[in-house]
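For this view, one protein chain was removed and the others were kept in their places.
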Amino acid sequence: MVVFGVYVINKAGGLIYGQELGATPKLRANDRLTLASMFHSLYAITSNLSPQVQSSGIEVIETDTFKIQCKQTLTGTKFFVMSDPAHTGLDALLRRLYELYSDYVLKNPFYTPEMPIRCELFDINLARLMEQYESGRALTATF
Amino acid sequence: MSRQLRVPDVKRINSELFTLTYGSLVAQLIKDFEDDEEVNKQLEKMGYNIGIRLIEEFLARTNTGKCQDLKETAEVISKVGFKMFLGITPTVTGWDAEGREFSLMFDENPLTEFVELPESHKQLRYSNILCGVLRGALQMIHMKVETEFVRDTLRGDDATEMRIRLLEILQDQAPPGED
Partner (left out) sequence: MIFNLYIFDRSGTCVYYSEYHRPRKATLSQDEEFKLTYGMLHSIKSFVTRISPKPVREGLHYYKTSTYKLNYFETLTGLKIVLNTDPGVGDIHDLLQQIYSQIYVEYVVKNPLCTPGEKITSELFETRLNALITSLPYFAT
């Protein structure tokens, strides 16, 4: 059960947080930005092409080498996690990620919304969350 | 996880009928075009048209995945492809230093059973259809190759050898409007 990376995209499609985890090869900053905006556009197009009414964009995408699970909040911010394809249960992780964001990023008065996240507390708690997750302990919500 | 290269069941037709059909095709082409080189070209073109369709049949039946390199491709062509369609397994040899060229040596060839080339048609590449088939099939899986029979027992050589040269790997075409 390996998580390869965690990413946060703002409403405009800009990457505000991106981190490859563990042994995953690190992407260059430019590549990360390009991939984030690609994902943002794909999200919009897949929603438009839906044969059903009222569709969201991509929530899960699975290939032979990875799986991405994405959650777009009602505010338009997207969180996505990339893991190995056999992975299930990324829902809980995504929810905790959103909680961490709303705590250590949005409640930080010195953080400007939509800008790249440079909050140490967010990093520390995210690392703690990933450690907890990798070791298989249950992820308990803080509220 | 190992990929199983099973050769699936094929419906049988009488091999003599096949040899006769091919022979009469070549004979008619000779009559129509009169020039050996032109017939060679026509056989290659026909082979190409077969190859572009045959590859789908091959992929559908054998469920082969992507090959890692040309060496693997050559083995699959010989041990699965030729085995499946002609019941023979030509030997893969003659690799060049860069691994972009190789030869298939044919010990037997169902197309040429009972055939003898007369003196007047020494330029004829009787089995040239096979060159076209390989070229067409490989083209469809994004490999541009050159194929040619460099030796042929029908023309008096000591062996039948097809040389295959990889020219380039073709990229997937981007749709219009994309870069």
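Each chain gets a letter, A and B, in the order it is written, and its residues are counted from 1.
Keep in mind that, in the parts below, a residue touches a chain if its C-beta (ideal position, glycine included) is under 8 Å from a C-beta of that chain, and two chains touch if they have at least 3 such contacts.
Keep in mind that what you see is a predicted model, and the values were worked out from it rather than measured.
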Problem set entry | Residue among B:52, B:88 or B:115 touching the omitted chain | B:52
Exercise. With respect to the chain omitted from the figure, which of A:56, A:73 or A:102 is a touching residue?
Worked result: A:56
Problem set entry | subunit B residues that touch the omitted chain in the full complex | 52-53, 55-57, 59-61, 63-66, 140-142, 172-178
Problem set entry | For subunit A, the residues touching the chain missing from this view | 4-5, 20, 24-25, 27, 31, 34-35, 38-39, 41-42, 45-66, 68, 82, 85
